[in-house]
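A single protein chain has been removed from this complex, and every other one stays in its place.
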Amino acid sequence: MNFVLENIGKTATPEAIQFYIMAPLAIAAAIGMLIVKKAVHSAILMAYVMLSLAFFYIAQDAPFLGIVQIVVYTGAVMMLFLFILMLVGVDSKDSLVETIKGIRFTAISASLGIGLLLVTLIGKATFGFPAVGLKSANADGNVQAIAYKLFSTYVWAFEVVSALLITAALGAMVLAHSQRVTPRATQRELAIRRFRGSSLNDAAGKPAPGVFARYNGVDVPALLPDGTPAVESINDTLKARGTVRDPREYALNEIANTEGEER
Amino acid sequence: MIGYLIGLPLFGAAFLLLGGRRTNKWGHLLATGLSASSFALGLKLFNDMLALPTEDRAMHQKLFSWIQVGGFNVDAGLLLDQLSICFVLLITGVGTLIHIYSIAYMSHDLDRRRFFAYLNLFISAMLLLVLGDSYLNLYVGWEGVGLASYLLIGFWNQKPAYATAAKKAFVMNRVGDMGLSFAIMISFVTFGAVSFSEIEKHAHHASTAALTAIGIMLLIAATGKSAQFPLQAWLGDAMAGPTPVSALIHAATMVTAGVYLITRSNFIFDLAPNAQTAVAVVGAITLLFGALVGTAKDDIKKALAASTMSQIGYMILGAGLGPAGYAFAIMHLLTHGFFKAGMFLGAGSVMHGMNDEVNMRKYGALRKFMPITAITFGLGYLAIIGVPPFAGFYSKDKLIEVALNAGGAKGYLLGGAALVGAAITAFYMSRVVILTFFSNKRWDDNAHPHESPILMWLPMAILAIGSVTSGFLFTNGDALQNWLAPVVASHAEHAEHSELLPPMTVSVIALTLVAIGVAIAVFKYRAESNPNTPENVSIFTRIARKDLMQDAFNEAVFMRPGQALTKSLVVVDESIIDGAVSGIGSAAVGSGQMLRKLQTGFVRSYAALMLVGIALLLLAIWVVTQ
Partner (left out) sequence: MNPINYLYVASILFTIGAIGVVLRRNAIVVFMCVELMLNAANLAFVTFARINGNLEGQIVAFFTMVIAACEVVIGLAIIVTIYRSRRSASVDDASLLSR
């Protein structure tokens, strides 16, 4: 640990090796994030980029920030992204056909222009002094130094940001809340509905999932009493994926014969 | 006191115009009375002036202080001196006689009151013109007579042709008025003042170029108002007005305003010899022009109008000959006022008796039926051709003399032109008289020629007396010359001008030419009995009938290009200026349409635009930090 911390201030060879390996990989992952069709793949590549950034932070004398990056960004934010992806449609594919004319050319050229200009400007910029390194700033340890700064100079920003966090949480709750439009039906009303509905066939309610099942595979649709597969019994995601099996494969021979005789 | 000269007829005009139909019954009497009182006042002022010594004869009256702008001060002031009193008496005297004549002439016209109102307006404006003590005051009167002329020529504007004639007169006058405006502007720039006395004092300080410019501009103004070449085309058409109008305005007074202007500006012209020569040349050209046109006109009024143009040419020629000629120009102006007004009133009397027929081809042998008219007309005729001892002999011969004595080639040309003009004048005036009063009767059976009532022949008789006696009175003992000398010849060098020919020789030559002209006319028309206009005439007659192609020339050179210019300006206005203005509108709309395409509603395109913006920002930073 000491060795690592001691060498952190110097731009020593280990850091160079780490940089020259991880940086191109991170950039490749970022480009991949752009190109892949499925959103989940993008999310995974994004997580990889975040992790590499965490390594960069640690390599640059910011261990606190590196851990926070892993815990907050990769752990919380990216997982949140994945959860929402699952909610919204993990299977949704972006077609690569561009609908807005000319935007691909505009975006790529503008962005490449930005990139080139940034690189040029950074290349021309000089600080007037060599990199100081954080050896002296981190003399008491990085966490202590950050804590010292945070709770003295930046305490006001700290408090405001915490208020912001609370507001964000409240906001998420408000946005996710869905109000019932109609009042919740009581048990009595449900019972009345069942018996006074269209026919007494539904009085006992529909059969629970799996009553008519002859198999317990999630990807095989249930059969309705007249032998047709019930479309509603299959998960939308599986349907979208196309991994739905035909139930007739599992039919027992005598049942099929029986069904044929009865008809 | 002088102001009342102008104020009385002006009051009459205002009263009659504002009073309306209530004043119809006695309006004409009021107008005539006011004009007569102006004449009486003029006589009294003349009497006063005679009693004064020569140096004090100029009377000034300041009415009110008119313009005071910085260093430019113009008072509404009046100047009555020896020159203006001549005009005052002429205007009010002949004017009152014509008022009396019009009472009878216009007795059948429903708008008689309006006619008298306009006549009074004219009298007051013309008096203001001759009494103004500065060019600017003169200009007010100048415009006033132009307005009155327009109103009176177009008096019977139910006929579109008459209204057009009024417009033509006004427009051509306007061109001349531009000359007067420019003259006033140039004199203000040169002298800092526009009053006669100021300019006379400082005239010799100014450069010859400025004086020549002012002189040329004044000449343009005079050609406009006096129907001289090149602005002479309106006078023939102006005969569309009632005959008293032609007599008063287009014979005796308004058309002489140009001569007055040039004479009044003698201090300028005497110092700008080039301008003076131009004046003389214009006069010579016009006198020949008018004479030639007059030989071919069958309309009696148009023939007399051409004669007026020619006689004013004589006056302008005289005014262009320097101090020697001013007095004779004024003399001819005064005598011309008598005999030409008398002849116009006579023509009106003939028309009255012949059912308003103006074509001389339909007259003939009228002396038996209208004796008084014939006698008064005849006396005027003898005066105009210059037979002694009538008025025209004295004034015209003196003008011819001065022209010949002008020296060198100028003298030969101008004098020669004047002599030739005299011959042609004799010819065509004899033609008029013979065709009207002698030769054979050529009228239709439904014409009943009769003598005019007393209210009409009395003014004609008075004017005929003037035609007979005025010449002798003016010349006796150089009366008029001496009277006017303080105004027009005060600073003239009394050089011994060489006399080309002795005066008696000039008169003999002139009379011989006149006799030849009369003889040709008598020979040609003595037994005329054709009531229709002959068609197979020479090309010269045809050109003369068309006023020497003056209308065709004006149309081709001025009217058509002017109309083309206006049309092109309209096109420019519509397409370029309106086009530019609505083009701005369409550009705004068009750019709005183009910018609308940016509003795609797609968040991604907006984001792309933001990216482009950031790229440009970075580009700017990079450029700045180079």
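Letters A and B name the chains as they come in the text, with residue numbers starting at 1 for each one.
We adopt the following convention: a contact is a pair of C-beta atoms (placed from the backbone, for glycine too) under 8 Å apart; a residue touches a chain by one contact, two chains touch by 3 or more.
Since the structure is predicted, the reported quantities are computational estimates derived from the model, not experimental observations.
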item: Touch residues of chain A, complete complex, unshown partner; value: 11, 15-16, 19, 23, 26-27, 30-31, 33-34, 39, 42-43, 46, 49-50, 53, 56-57, 60-62, 64-65, 68-69, 72-73, 76-77, 80-81, 84-85, 87-89, 92, 94, 98-100, 103-104, 106-108, 110-112, 114-115, 118-119, 122-123, 127, 131-134, 136-137, 145-146, 149-150, 153-154, 157, 161, 164-165, 167-169, 171-172, 175-176, 178
item: Residues of chain B in contact with the chain not shown; value: 596-597, 599-604, 607-608, 611, 614
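Definition applied: only the chains that are shown with their structure count from here on.
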item: Chain B partner contacts - residues on chain A that touch it in the complex; value: 100, 103, 106-107, 110-111, 113-114, 117-118, 120-121, 124
item: Chain B residues touching chain A - in the complex, by the definition given at the top; value: 600, 602, 604-605, 608, 611-612, 614-615, 618-619, 621-622, 625
